[in-house]
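Removed from the display is one protein chain of the complex; every other protein chain stays in position.
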Amino acid sequence: MSQEAQLIWTDVEQIRAQAPLVHNITNFVVMNNTANALLALGASPAMVHAPEEVEDFVSISNALVVNIGTLDATFVAGMKLAMHRAKALGKPIVFDPVGVGATAYRNRVSEELLELAAPTIIRGNASEIMALAGLNAQTKGVDSLYGSEAAVEAAQRLSLVWGSVVVISGATDYVILGERVATIKNGHPLMTKVTGMGCTATALTGAFSAINADYFQAATHAMAVMGIAGEIAVEKDPAPGSLQVNFLNSLYELLEAAITNRLQLTQS
Amino acid sequence: MSQEAQLIWTDVEQIRAQAPLVHNITNFVVMNNTANALLALGASPAMVHAPEEVEDFVSISNALVVNIGTLDATFVAGMKLAMHRAKALGKPIVFDPVGVGATAYRNRVSEELLELAAPTIIRGNASEIMALAGLNAQTKGVDSLYGSEAAVEAAQRLSLVWGSVVVISGATDYVILGERVATIKNGHPLMTKVTGMGCTATALTGAFSAINADYFQAATHAMAVMGIAGEIAVEKDPAPGSLQVNFLNSLYELLEAAITNRLQLTQS
Partner (left out) sequence: MSQEAQLIWTDVEQIRAQAPLVHNITNFVVMNNTANALLALGASPAMVHAPEEVEDFVSISNALVVNIGTLDATFVAGMKLAMHRAKALGKPIVFDPVGVGATAYRNRVSEELLELAAPTIIRGNASEIMALAGLNAQTKGVDSLYGSEAAVEAAQRLSLVWGSVVVISGATDYVILGERVATIKNGHPLMTKVTGMGCTATALTGAFSAINADYFQAATHAMAVMGIAGEIAVEKDPAPGSLQVNFLNSLYELLEAAITNRLQLTQS
């Protein structure tokens, strides 16, 4: 545990030192939050979606984050070009299939993106991971109707098919790569009352994947930091408006001791 | 009054218990705020605008909110498909004609949307309600140049023509359905210094319309909760940055006593 806390802290220090450029093609709801979370962590965020320029931008970036929360034809075109280029350049791709399972369009686009360029890391809630694995999961819009443990088998299947690290976020977060499984029990239920906290976890995962090429570790560290910063923020004021503000403060002010003292990580 | 406060509280409890899925096609400026306000109230928000999927999404939603604040051709196409489907399925539609009267395009689109599917509830400021009723109202961008009382006749006309509940928001909010009129004097002028507070009122109205089929009541209750949460927030810190944060906290922490003690509602 202590050793793992140290590895997480090393990654945080690397991000703060290198300020990796994280290219986001993400949804309108969370662009501001995720940019601010990346800045607070120490990364350099950019939101760029136009088909005319995403390939150029991928080329100068250290990681690509693709999130389909408010997808439309223009954004999907940009996502495809960007993911194709990132794959060709060997840059990490983090994919967030927001709301997959809710509409046929989201299912089709997600499938197309996976086939075009298997993501390095996929992060979703249980409903999304189950839907992405082809199970007939029920969704409630962008919210999950299942606990994260219900999607472990689906995540393992996804990981096997695409070779991706798969993260299921929930009360317990699971990080899965083939037979490797990490569980993180950090975080707080109030985080589900702030829009885009899942999307923020995905964006932070992009930053970790930019500086740690062990992507299983990168995803695990991102989820741990997300959960720990959230806990600290909720303790300051257990209300959702304050949480959004204090979460950014906590990320920015994060100390090694907080990770050491709070980390709830198990690996198998 | 006390009985009305109890009805409002019952609606709040219903939203918290059922977490209705509110489908928003709204503007870029407020997507984050309105999603957070819906979450803080207890609803489940989703922002989905692509013509390829809005019909599917309406089918699984409990209410549709359409807001033309930053409209363009793609969004208008999505609005039309979504409103048509919502009408066919008998789901409540809440329409916010942001800035109507300011440009010919906004006037034309609003007219087309009304004719395609008369909204269950229309919410706007006085300038917008007057413009939507075909009066030659002057607007100042998205701000009103009139007090809400100036638009009562226009609202009654709109309500008659489209069969909609019409809400005029302002220092006094009016809720109008044919001869029925409710006035709410809750809220605080500082709320006009936070962008998208009107759009947030519209989004919350969507949540109330999802759980209360008396849409006159639903609109009235939404405006009362909006105003009361705003008052509490301003009392914590009378500054616009803090207001945005404290408004979400107040909504989330709202107690029956706050409604009972603060409600300024008159019906005729």
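Things to note:
The letters A and B name the chains in turn, as written, and every chain counts its residues from 1.
FYI, a contact is a pair of C-beta atoms (placed from the backbone, for glycine too) under 8 Å apart; a residue touches a chain by one contact, two chains touch by 3 or more.
Source: prediction; values computed, not measured.
Across B:Met130, B:Ala150, B:Val194 or B:Ile232, the single residue that touches the chain missing here is B:Val194.
Considering the full assembly, A:Met47 is the residue among A:Met47, A:Leu135 or A:Leu160 that touches the omitted chain.
For chain B, the residues touching the absent chain in the complete assembly are 27-30, 32-33, 69-74, 99, 102-106, 139-143, 192-196, 237, 239-242, 244-245.
In the full complex, chain A contacts the hidden chain through residues 19, 21, 23, 28, 31-32, 35-36, 39-40, 44-53, 56-57, 60-61, 74, 244-249, 252-253.
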